[in-house]
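Chains shown are a subset, placed as in the full complex.
Naming follows writing order (A, B and C), and every chain is counted from residue 1.
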């Protein structure tokens, strides 16, 4: 298998460069940028959907991007089992195109919120997280539509199926409203699909790869090494 | 010539804000009466906002050269050299009037406008800052304005993906009906890839790209140059709506096009839209222009040439390109979903010729119009101050302190800056809550720039010259404290109505102050903006010359924050006389009058050099300047930021209040565990330093005075915004 | 022909924005306001007739998110 990582780039994406920097730094390879109107994506390797404001976040964050040719390809590859990671706006796109459950709606505070948060890793059996040694990591968040919503029925399915990956927590892993930055159901910050090859998370591991911003993002990217 | 002659009468002329003498000047230039379109163009080109007619005479006196200056005032933004092939492009601009009428859109479009000024020059914006002034919190409009402005700034910068890394925000009743929203943008450019606005090449196409032109903001430039009255709120069509998504597309597509050798000149359509951008490009290049207005993409039907030329629709660019690069230009914009349109070309006539429906609808000589823009030496008079002594409230030190840290102006601005993405681009080392200046790494290098904006309007009100000097010095000091070498400034001069003698006096004196300080500190002015007529019903704002400073940190290892570690020692650098005139202490106690602290630039430079070198040679944990609120406020900020306690003793030789709250210039706090080295170095440099205590425990303790737990200290500091905005409990 | 599409939150989804508006309205002295809920609408102008099914499709796939929202189409 060829060593590839692809980043899908939409008009309005703005964490694409940051993600590429993190991938280069941690995985020692140069990611391939795919423009949103790419209608045939071959051998993408891991697919990343970066953060930002695809199509200006107009209508609902992520929705307009789901109508692009590249997302049709992402859906096709997802069904084949290709690992796909959506961060922030990428997570919003993945829920809007129904690769992931639930929806991301306006933060309870109604305000954009940018800060570092702690995340408890809920599931380490998954290939996205199994190499992360720590139980709690610290990544920044920066979003205004990051409140994860899912109804009770589907929440139970997520739980029963071990699909919840990250929860907002204290430094020591306590989960409570106090540590919930946006009002997400059960502090959920990231989930995978049923087949567990599609991951979406609101926090930004790519923003935590140097000594100034914290280094917890490094383990996230390093952990992906065996997938490529 | 066969121009359609719309009738112009005395009222039309007055409505366009053109004075009698200005109209005579127009007649002299044209040797005929202008038509309505031409009159409209004169009115915006000669508005205060575009022509600087009240301030030009004084702005010319500012020091604008220096060893690092690549481009001073006169272009869209200033440029300084930061070594290697890197240069920094920056400017500050106001959006005061629009933000008062519509806070969200006004502030958003202010951010958009200043970013375009920066990326027009070939730079990629790397940081946004803002300087905000609101009215009294108790004023019914304030809360709404605050919420709208902050959200507008945040939403715009966040969407484009440029980190908003710092700024300032304060409240004063003089801004009740005239808030100030000053936005600063800093960009990074390769020295050999700088773009300017000088048009050249007869026949070369003029390309329009970006949003379609609507009727928004028609006469915005004249609005920004007129005093407010009760009808201002009804000036509806002048509001511009921002489209940050379009801005992002323009940014990326222009960056891509700039890699090709296609652009000859480029300008954003800012104030006075198509008019000022086309006139500026042509007048710089001594060219003429033919515009075919039917080609201008319009959002609304039946737009007239007058409306097209004067519209201030945001997110539009104008450029002159090489004729053989048309295809690649159009292709690149198309890739980004934008349509570029050729709306005219350069000529050798020296005239602006506007065609509509195959007819010449306006013709103006470009050079004369720009060169003979009016320039006034307006009369000035110093304002006499009453020296009423207000009864002093008798307060304990502790009470003054607690009132101070929980006051609107000095409480934590977390509510505000949380709404800004300060990390996108992953090069933000410190935002301005973490260091005296925000620090942004130059991507892929070990260099960083430090950026700050400052002004103390209370000082400027009593003594505009000294106040302006102090603003420059504070900016300089903030850069020093963050580990940077100060390089250059941009300024944003916010004042009332220049036709009033006392306001004109303030303006002239403030510019003089900036001139003196920038000269002494070798801190040239490379760009700026003037916002006048900040006045409602005859009441003007406090004079507010905001200074945006930029400095260079040559190696990330010298980056310095407001940091401390347990058991470190705390030193004050610089002598404390304890000046309380106009201090926060005096205001809390009810003394409203007095003089600002004096400044001795030799001493400023000596202390600054000491700190700059101590950061490099002594090894320190952190540094913080001493400004509003005095030593005690700086110490409190250190404790709150680091969540560590301190124990401080007040020296005997000075009155407690004066020492704790005095606002003398040229002082810093340094935190270090290399006490001996620091003292030795201070002795060598002949700088006054004093060890005042230690980082210790979990409370804020002034020995023999009071002690407050860190937890309470933080609560006091955070409660005001929480309560004011009524954040859901 | 113009169709109007109304989109609102499904019942049971907490909408803090409406809550906040209601609080403010009550604080302003309008204590008789019992409840506020909000939604969006889209006016869609079509060049041809009889396209209700198109509008339904656009509403379902784009204008609303079925996880959180309901929609309703009316002819204007």
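Note that in this section contacts are C-beta pairs under 8 Å (C-beta built on N, C-alpha and C of every residue); 3 or more make two chains touch, one makes a residue touch a chain.
Bear in mind the structure is a predicted one, so any value in this text is a computation, not a measurement.
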Stoichiometry of the full complex in this file, given that only one copy per chain type appears
A x1, B x1, C x2
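The criterion applied here is as follows: only the chains that are shown with their structure count from here on.
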When the C-alpha atoms of chain A and chain C are each averaged to a single point, how far apart are the two points in Å?
29
Gap in Å, rounded to a whole number, between the CA centres of chain C and chain B
40
At least two partner chains per residue is the criterion; list those residues in chain B.
728
Would you pick out the residues of chain A that each touch at least 2 other chains?
108-109
Chain A residues touching chain C in their complex are 59-60, 63, 67, 95-96, 102-103, 105-106, 108-110, 149-151, 183
Under the stated contact criterion, what part of chain C meets chain A in this complex?
13, 16-17, 20, 62-63, 65, 67-68
In their shared complex, at which residues does chain A touch chain B?
11-12, 14-15, 17-18, 21-22, 35, 52-53, 55-58, 108-109, 111-115, 140, 142, 144, 204, 206-207, 209-210, 212-213
